[in-house]
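Some chains have been omitted; the remaining ones sit where they do in the full complex.
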Amino acid sequence: MQSLSAPLVPLPTILIEPLVREALLEDLGRAGDLTTDAIVPRGLTMKTVMAARQGGVVAGLDLAALAFRLIEPAIRFEALVEDGAAVAPGASVAIVEGPGRGVLTAERVALNFVSRMSGVASATAKLAAAVKHTRARIVCTRKTTPLLRAIEKYAVRAGGGSNHRFGLDDAVLIKDNHVAVAGSVTEAIRRAREYVGHLVKIEVEVETLAQLEEALGAGVDAVLLDNMPLENLKRGVAMIDGRAISEASGRVTPETAGVIAETGVDLISVGWLTHSAPILDIGLDAA
Amino acid sequence: MQSLSAPLVPLPTILIEPLVREALLEDLGRAGDLTTDAIVPRGLTMKTVMAARQGGVVAGLDLAALAFRLIEPAIRFEALVEDGAAVAPGASVAIVEGPGRGVLTAERVALNFVSRMSGVASATAKLAAAVKHTRARIVCTRKTTPLLRAIEKYAVRAGGGSNHRFGLDDAVLIKDNHVAVAGSVTEAIRRAREYVGHLVKIEVEVETLAQLEEALGAGVDAVLLDNMPLENLKRGVAMIDGRAISEASGRVTPETAGVIAETGVDLISVGWLTHSAPILDIGLDAA
């Protein structure tokens, strides 16, 4: 899992450009930016500052830069901080300078990306801070915004969290429905092991310590202890004793994360990071 | 603007199918649902209930239905309520029944759409309720999730709100930067009027009553009274006296919306509805 010292590697342009392009087209519609086209003369240049109106952790500057560049290649976007940086309220995060029409036309899309991704990063950072006295790490889920999974998972990393699976195809996560179909945790794990390639890990969600026992006996790679009371989490961790990775989930907030982490679990997964974190308010001001 | 009695018309399938398809592909990756493919036998059918774990307003059932249908046409999706319905915690919103593999594979994407859209609808409904003793209506902004604007605007309607512009091209909204470039509110409005077609309305954002005066003199269609104190809002509404549509924005919460609305403004716009509303928790349970 990702430690604080792991690098935050930018997403390849080839992965993010389709998103930014599509978002710009969504905003431009068929006729483009009527207001700016009507009012801002050709040749006028603007210098603006992208600034955080709240404190938090910034993510998504590459997407913001790309939004301006795709509208107007002559715009200069100079990031003043890097993705993953914690910023204070009012902090400048980038300079955006160039043809005024382009700056104003791309502004909203650029901000929509960076404020949303920074919101995810900031929420992650808050939880990560709450567990930093323990060995636990904060991880996200597949409860992401449709079409934005790659950039939301990136934002979780920017906030100091780790990533759970990216989709249905890069790991096995056996849930209660699968166990019910298979008849038992053991049989579900057996079927999965038989089916998948050698580089695919298997995690199983358990709700009781009896199920946990069974899962460990079947040699699972990771266990998801779902909605367990703290006491059971502790006992679960003791039972696991390093034989599998342990993940806790359910009712995680900045207030509860610390005590959950203190049970000794390796991971705490939080859907809220990607499905409900509010944006970090970031705006564009005349410089 | 949309009244409570206006119908909520479903989005055409041709508009939403590309989103659902793309979201499924995002989740399936290259190899599909490893867990389900390994464990769930062909021929097994499941009956499940989609249920709200919190009270709120439901939106997005068509997208959920489509997610199941695109994975497996044999799945039957029966909506038990309509989009826009207020539901109590625990309420069933749909029956999903059919081949188990398909149900489990499409589940997460279906829920990601419906829980997010219901979150937007529920947040809207809360604000709409707070102003229902007045003539004011709640409207959204362009601060939407990239690529999801059409369905988030729809969710706002489902929650009883109205829609502001859908993009840069369907109306003029003159902001402070545009006024600064033009030199004055009057000149900005003049340029816009000259530029746009006869079916395009012009709104201008004003920060002072002096600017409001100027805007009204220039014959604008709507004015956005941004972040004005309540007292000024009231005086602004009086000045306008029906000559333009009035819109208030800034620091709107369920607590403040009522008093803002009581100033007599026509509209209260809230970016939070689409950029920061938490999801409505909706899950899929064995029936």
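Read from first to last, the chains carry the letters A and B; within each, the first residue is number 1.
Going forward, contacts are C-beta pairs under 8 Å (C-beta built on N, C-alpha and C of every residue); 3 or more make two chains touch, one makes a residue touch a chain.
All of these numbers come straight from a predicted model, not from anything done at the bench.
Sequence-identical chains make up the whole complex; the displayed set comprises 2, and the total in this structure is 6 copies.
Keep in mind that, in the parts below, only the chains that are shown with their structure count from here on.
For the pair chain A and chain B, the distance between mean C-alpha positions equals 23 Å. Looking at the complex, you find that chain B touches chain A at residues 19-20, 22-23, 26-41, 44, 46, 100, 104-105, 108-109, 111-113, 115-116, 119, 142-149, 166-175, 177-178, 180-182, 188, 191-192, 194-196, 200, 272, 275-276, 278-279, 286.
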